[in-house]
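Removed from the display is one protein chain of the complex; every other protein chain stays in position.
So, chain A:
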């Protein structure tokens, strides 16, 4: 087809209208179009994917919102933070003799005569927020794809580039709201105490009060309206890329002088609290679930065993250096970074591997804690830090809570996207009394540790939501509040402050972690037999071994072979795991 009569990018509604008219003209009764697509979706899909139009679609974020035109096609990446139910709207109506549609629009274009015939259709409302803990490199990597030009964005791009090429990665500009002042942090340099109280307070405040996150912060929530998709597709806390029509209509703000209580009670909803000036609306045409590799700029590496091995070695070397030449810790760290929950059987989350590094003290935490944090930020797309202090536990709300007054799910710190890495720093925990909120928070954290589930508070009952978060705990002694799968005394032997890494290397590592993590895995029957024998023998030798230990070994075995890019457990890797565990046990005993 040459020369489309419509421009999908600039005038998507035109395209929608055209296809609708075509559909009606070809004899379909609007009544039969209820909840169906008449070809508009197909058209957009073709434009976006087949004709490679996706890269031309601007990304909607805090900086682009200023210049993106209403009623054009935009992209938005975010996590589904809340579901606001369904909305009924006039899908099609008769204007004179013509059927017209309101699909993908907030209001009808032509004045609608109330007496005309109409069909009511429904659409789903999703409240999406930028992914919590998203690191700056993720943003820059997909911004590089975009090709629209605007002065502000150019500037921003340069800034990001600067950060990227900043070899020692001192302070990758925080993309997130929980950094009150990145500049200040940068000045403080390495010596800074990483988790100042000020920040804690700031975080606490933010999470408790923010329904609509501050306009100042760099995060832009978005109200996405989904059409005609089965609801099972979209789940809470999933990360999606939505391509749709951005609408912005200042007239639509709900009348607040309308003090009729009846209408108030019906419209109490939510939308009042989400004025379209702060929360843009997106009428979704196409959506796509994002997985780890989608956050990388370009997967430029080939999957050859040799390359994988090389990258693995380099990454391990880097981790060793970061961990003060503690190679065992680095090995464990690598496995930890590759872990994910791959199955849930009853209440057991299989595949999680939380790591507790002990033996930190005031000095070592300020050096290594900070290093670790930076490394995590540079390697993984989403990272969060949680300073565990009594004050913090007593004030912050970790689990999301439903606010029935606003009918919204209030975001908690632990509402995280799949695959987020969470570092919990327990070293600054002092003795003190936990209040009821603190106890609840501690319980929520423990539950998260044990079963990778977070209880969302719905006042009258709690609902458990599955999570998949990698948990790293830094503590002085073994953490009793947060019993991790692995406890490892940390033994640094040197402090290497200059950790130069070049950008290409970093990209390779990110790619390695994201790709390996998603590898499938299996076991051969003979290997299964061997492993079973080994387990039985181990248990005969040491009665204290239980299902927990076995479970951990198998998880580690899996991760070990995955780290080599293999999809089958081999004896060699199994032996490596046993050896690692032996070393760890020695350390644990030596520590006592």
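Throughout what follows, a residue touches a chain if its C-beta (ideal position, glycine included) is under 8 Å from a C-beta of that chain, and two chains touch if they have at least 3 such contacts; residues count from 1.
Note that contacts and distances are computed from a predicted model.
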Protein name, per the UniProt record, of whichever chain is missing from view ("Ras-related protein Rab7", "CASP-like protein", "Acyl carrier protein" or "DNA replication licensing factor MCM4"): "DNA replication licensing factor MCM4"
Hidden partner chain, touching residue among A:284, A:508 or A:523: A:523
Residue among A:532, A:572 or A:586 touching the omitted chain: A:532
Absent-chain contact - pick from A:9, A:90, A:390 or A:505: A:90
Residue touching the undisplayed chain, where the options are A:20, A:44 or A:121: A:121
Touch residues of chain A, complete complex, unshown partner: 29-31, 34-35, 82-83, 85-90, 93-94, 102, 105-108, 111-112, 114-115, 117-118, 120-122, 231-232, 235-238, 251-252, 255, 258, 260-262, 265-267, 343-348, 350-351, 404-405, 407, 409, 458-461, 463, 465-466, 521-523, 528, 531-532, 535-536, 539-540, 543, 546-548, 550-551, 554-555, 558, 569
